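Notes follow the structure.
Note that this complex is displayed minus one protein chain, with the remaining chains in position.
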Amino acid sequence: MKRLDLRGMRVQVLYFAAFRDAVGRETQTEELGENATVADLWDRLVLQVPFFGRFPAMPPAAVNREYVEGDTALRDGDEVAFLPPVAGG
Amino acid sequence: MKRLDLRGMRVQVLYFAAFRDAVGRETQTEELGENATVADLWDRLVLQVPFFGRFPAMPPAAVNREYVEGDTALRDGDEVAFLPPVAGG
Amino acid sequence: MFMTDAPLDLAALLEEARPSDGALCLFVGVVRNQNDGRPTTAIVYEAYGSMAEEQIERILGGLAREFPSARLVVRHRLGRLSVGDASVAIVATSPHRAEAFAACRAAIDRIKTTVPIWKKEFHPDGSSDWVDPTKMS
Partner (left out) sequence: MFMTDAPLDLAALLEEARPSDGALCLFVGVVRNQNDGRPTTAIVYEAYGSMAEEQIERILGGLAREFPSARLVVRHRLGRLSVGDASVAIVATSPHRAEAFAACRAAIDRIKTTVPIWKKEFHPDGSSDWVDPTKMS
């Protein structure tokens, strides 16, 4: 029988550009339950930030500086960023 | 009835690059009959220059610095050049 | 380091990139005096720096496989730029000009779509806004 691990994890969320302006800060720490995914984190943030509630879907996300899909499992200590549409060059 | 004009004309022939090296000079004057074409001039040069005799066809030609076809009629005073394959850049 | 706060020195970049390689293609992005019809006075470029460096490295790795004879140099400027300033410069060299053009073009296209860099435009009336390419008219 699989052992249920009740310990949670902490991830650092980074905000840039339009998202930072909307949220009003550059970074925050979120505590999540074991097995939480990137999409779970986004759903949490949507409840906290009215600006995010207007989004029809989760924006592009990066975990530890790599683009990931929403079903990616998070781990304790991960650096997570949801990214506004990029406009370099 | 069309008047037959027996006066000839003179054109200046220019040589560049490999053609100049083969012919041994940069320019020459040729006298041609009225109504002579660029192809007629080429046929004349083929008889004069053994190097040109090896060509399967007339090379690209220019009259007064414009590319022309072989059937282009020449006029007195024209500047004519037969051009080796260009290799600029 | 592909990102820099200093003005891009194109002459130095050409010297750095130019070998006896036959063909060189340089692309430079220059801050325009308008975007989508609205006048622009300045642009601030911001990046998720560590991720941007890694993503450019990854793009260059992919291009090295696709264009094995080409060599690429990339610089992207950050911070406040004025109209006419160079924001990004890419030099591709290759023995063949088709490859130099293709590698340079692919590099700027991928940088623009996948590297986490954003720009805020400033207008003559003092207002500003973040550029959203997905909402371009």
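Letters are used for the chains, namely A, B and C, taken in the order the chains are written, and counting of residues starts over at 1 for each.
To be clear about the criterion, contacts are C-beta pairs under 8 Å (C-beta built on N, C-alpha and C of every residue); 3 or more make two chains touch, one makes a residue touch a chain.
Keep in mind that this is a model prediction, so the values were computed, not measured.
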Chains in view touching the one left out: B, C
Touching the absent chain when the full complex is considered, from C:L24, C:V44 or C:A64: C:L24
Chain C residues that touch the omitted chain in the full complex: 10-11, 14, 18-33, 83-84, 93, 95, 97, 100-101, 104-105, 108
Missing-chain contacts mapped onto chain B: 14, 16-18, 21, 62, 65-67, 81, 83-89
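Keep this in mind: only the chains that are shown with their structure count from here on.
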Rounded Å distance, chain A centre to chain C centre (Cα mean): 28
Distance from the mean Cα position of chain B to that of chain A, given in whole angstrom: 76
Contacts with two or more other chains, residues of chain A listed in rising order: none
Junction residues of chain C - those touching two or more other chains: none
